[in-house]
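Here the complex is missing one protein chain, while the rest keep their positions.
Presenting chain A:
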Amino acid sequence: MTQASATQPIEAPAGAVLLEVRGLSLDFGSSRGRVRALRDVSVSVPRGRIVGVVGESGCGKSTLAFAIIRLLAENAMITAGEVRLEGRDLLTLTPRQMRDIRGRRVSMIFQDPMTSLNRVLSVGQHMIDIQYRDKISQADKRRRAAEALTRVGIADAESRLRDFPHQFSGGMRQRICIAMALLVEPALLLADEPTTALDATMEVQIVGLLKALQGELGCSILFVSHHLGTVAELCDDVVVMYAGEVVERGSVRDIFKRPGHPYTQALLECDPGRIHEKTRHLPTIPGSLPDLVEVPQGCIFKDRCPHAFERCQRERPPHYPVAEGHTASCHLLDETRGNHS
């Protein structure tokens, strides 16, 4: 495949699928054996939409994002599945082809804005560096960088380009990262908890910024968060993950109104999802995550599920439809099973 076709946007109407993760399974090698961090994960991100990924710490949200952009730790092994971006399976690309896609079609911003930038390089150097593919003059790159900074609300951008990361606050740094994403105009932006390290006011601002940015560029965003309020505010669709599996997916409205999975229900009970109330961690649900080295049989949530019954012990629930475009993996939704109480 030629380089051009790898990076040219394919004209398609909004709503068509941009990213399709299908049946993705991933293990981490460890001294205890393989950690089955992702199992049969499927996520689809339509063009121009913001999809939230929620779940408690350790459920595999970051791993999913890193698998998509292929920046996984060295001990990660993808054992099954595909990651189709604009129709091409990223998992089959050579490292070189993958690098061509990063920064053009897909890019990423991270949780901790304090460490996302290099402390010996000025902000301007970062922002000029990422335009290395553009055949424009250094001065033009600088001007574009300043424009991007202004766009994300950093005053006096021209002179602030000379400043170093430590001269900015955490929220400012996250804005810089967003400005960098703005410069390369990716079709897909992966955002791994970009607001978790910030206080509530900052979080609201960053969310507003991402929303505006998305509207302007028409890009899609995969937004990882463990704050349901943020997801409710920003996202169109949600994917709920638990212990390496997707347990529910659907539109934000559907899921917040009628959560199909007991795990989602528990989440919503503890966190009604209002953005202005900052929850540092996902609400605590009694019990803990199952061991991912010896993944138990049956439903992954059975040890903590208040509704668990006999079938849950032996059979892993498939995704059952809850409503149009809304599915959850819980045996309670199996209509063929008849009534239960």
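Please note the rule applied: a residue touches a chain if its C-beta (ideal position, glycine included) is under 8 Å from a C-beta of that chain, and two chains touch if they have at least 3 such contacts; residues count from 1.
Following the convention adopted for this analysis, contacts and distances are computed from a predicted model.
S.K.: From the names "FAD-dependent oxidoreductase", "Peptide/nickel transport system permease protein", "Fe-S cluster assembly protein SufD" or "Succinate dehydrogenase iron-sulfur subunit", which one matches the UniProt record for the unseen chain?
M.R.: UniProt protein name of the non-displayed chain: "Peptide/nickel transport system permease protein".
S.K.: Which one touches the absent chain: A:Arg84, A:Arg102 or A:Lys211?
M.R.: A:Arg102
S.K.: Which listed residue (A:Val41, A:Val184, A:Val204 or A:Cys219) would be found touching the missing chain in the intact complex?
M.R.: A:Val184
S.K.: For chain A, enumerate the residues touching the unshown chain of the complex.
M.R.: Its contact residues with the unshown chain are 69, 71, 99-104, 107-110, 112, 115-122, 129-130, 132-133, 164, 166, 177, 180, 184, 190.
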